[in-house]
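The complex appears here minus one protein chain, its other protein chains still in place.
This part shows chain A:
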């Protein structure tokens, strides 16, 4: 079973660079505009898009993404709109993932969600508050639908948990660069490279790609992380540019420019 995600990650690897993964909540600032923003992210150089399913209680997110998700919810975004944004993302050629807290998927119906996402052209799902121990149904559902499932590892993960979690992943593993929530940071945490090295050791043999997220918000930071990771994930930086823009054309230009900066970064790594 291969997904568009596998293809995009393999292409980046073949080109000798890390992949660029951008996050945006579906429906932010509204459904149609979020599709335009995603298109600008892809035009700017994103290989993969994480389409966020906005949730009322995002415990892993800092204020920027919380505000973006609140706007999306206020605009009436439901899973139906999320799947529409996934469809539009897939149409750009980029790999489309969904990033969702567990309850909305649980509520939608685990198997139904997996099937509907696959039908919309999605490659897989990132679940920040689902641990492999609680993911029995989810593993079955994503296997049945041919979807990738991406769990997280963190600097605090033990070696045993790195093995457990990466064994449960397909597509890539999301390495949280630091102990904290989403949001831009002045520097890449020094915990990131060490975690990637430890995760690499845990995945020896499988070759599971390792993508790093949390706090990456400049081209230089992207270049630094691209020096040791298979993919670089950025989210709050995109949301902030949309929040700051007075209108959609300004937002699109700023988002495209930010994606270009990050794309140049992942290509300049030593």
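Quick notes on this one:
In this text, a residue touches a chain if its C-beta (ideal position, glycine included) is under 8 Å from a C-beta of that chain, and two chains touch if they have at least 3 such contacts; residues count from 1.
By definition in this document, contacts and distances are computed from a predicted model.
Choosing from "GSCFA family protein", "Tryptophan synthase beta chain", "Cytochrome C biogenesis protein" or "ABC transporter permease", the protein name stored in UniProt for the chain missing from the display reads "Tryptophan synthase beta chain". The chain omitted from view is touched by exactly one of A:87, A:106 or A:260, namely A:106. Only one of A:34, A:66 or A:89 touches the chain withheld from this view, namely A:66. Across A:157, A:203, A:221 or A:240, the single residue that touches the chain missing here is A:157.
Where chain A meets the missing chain, the touching residues are 55-60, 62-63, 66, 70, 73, 78-79, 102-108, 128-131, 133-134, 151-158, 161, 165, 176, 179-181.
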